[in-house]
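Missing here: one protein chain of the complex. Every other protein chain is in place.
Showing subunit A:
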Amino acid sequence: MCDACGCVHEDNHEHQESGTRKRVDVHESLFEANRAKARENRKHFDGRGLVVINMISSPGSGKTTLLEKTIDTLGNEIRIGVIEGDIETERDAERIRAKGVPAVQLTPGGACHLDAAQVHRGLHLLEQERGGEDIRLLFIENVGNLVCPAAFDLGEHQRMVALSVPEGSDKPAKYPKAFGTSQLFLISKTDLLPYFDFSLEEARREALLINPDLETIECSTVSGEGFDQWLDWLRRLCAA
C-alpha cells in the first residue's frame, strides 16, 4: 500500500488523476449482494413463521437419509418442507416427496453451493407444491461440499454441519469455515465407529477450538443412537 495516499497501486504512480484516468475507492465485499438477499430471505422466513436450517456436509454424509427418518418420526408433529440442492437430478426431492412432504429440487447447474437468490426462488417454488404454504420447519439441503457453501448465507436461522464417521475426524481442522459458521455439528453414521479409525474426541475438540459455542450431536439413523437428541434439538427450535 502507498504510504502517501493510502491507495493500493503496486506501481509507481501519480497521486492526481491524469487525463481521463480515474481511481475509485470502493471497499465493498463481493459477498454483499448475497448477504443483502439473505437478509431479505430471513425477513420473509420470519414473516411466514418458518424455522430454517441450512444443512452443509460432504456428499454422502447421510443428509437425505437423516431427513427421511426425521420426516418418518416428526412429520405428524411438525409440518416440514425441504429445498434440495444438487448439481444434477431430481432424485433427492423425489425421495422426500415420497414421504408426503413438499420438496423442491434446485440444480444450480454445476455450481458448488446454493446462494440466497436461488433459495429465494426455491421458496416460491415450494409454495406452489402441495402443502408448501403450510410449513413450519424448512430444511435446505445444500450441495454436498464442505468448502463453498460455508461462504454463502442463505438467510437461515440455524446452520448445521454434518460429518460422517467414514470421512475421518480430522475434517473440522481441515475445513474450519464450515464448522466455524455453524450452530450444530452432527456426527453421523456412528454405528460405523467400530470399523473406522475415527476419534470422536478429536472431532469434537477440533470443532470446539474453531467454534466454542458449537453444539454436538452424535447420531446413527441405523442404530437409532442419538436420534432422539436430534429430534429434541429440532423440537426446541420449533417451540421457540
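Convention: contacts are C-beta pairs under 8 Å (C-beta built on N, C-alpha and C of every residue); 3 or more make two chains touch, one makes a residue touch a chain; residues count from 1.
Everything below uses one rule, namely that contacts and distances are computed from a predicted model.
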Notebook entry, point to check: Unshown chain, UniProt name, "Carbohydrate ABC transporter membrane protein 2, CUT1 family", "Phosphoribosylformylglycinamidine synthase subunit PurQ", "Potassium:proton antiporter" or "Hydrogenase maturation factor HypA"?
Noted result: "Hydrogenase maturation factor HypA"
Margin query: Which parts of subunit A face the unshown chain closely enough to count as touching?
Written below: 1, 7-10, 19-31, 33-34, 111-113, 115, 147-148, 150-152, 173, 176-177, 180, 209-210
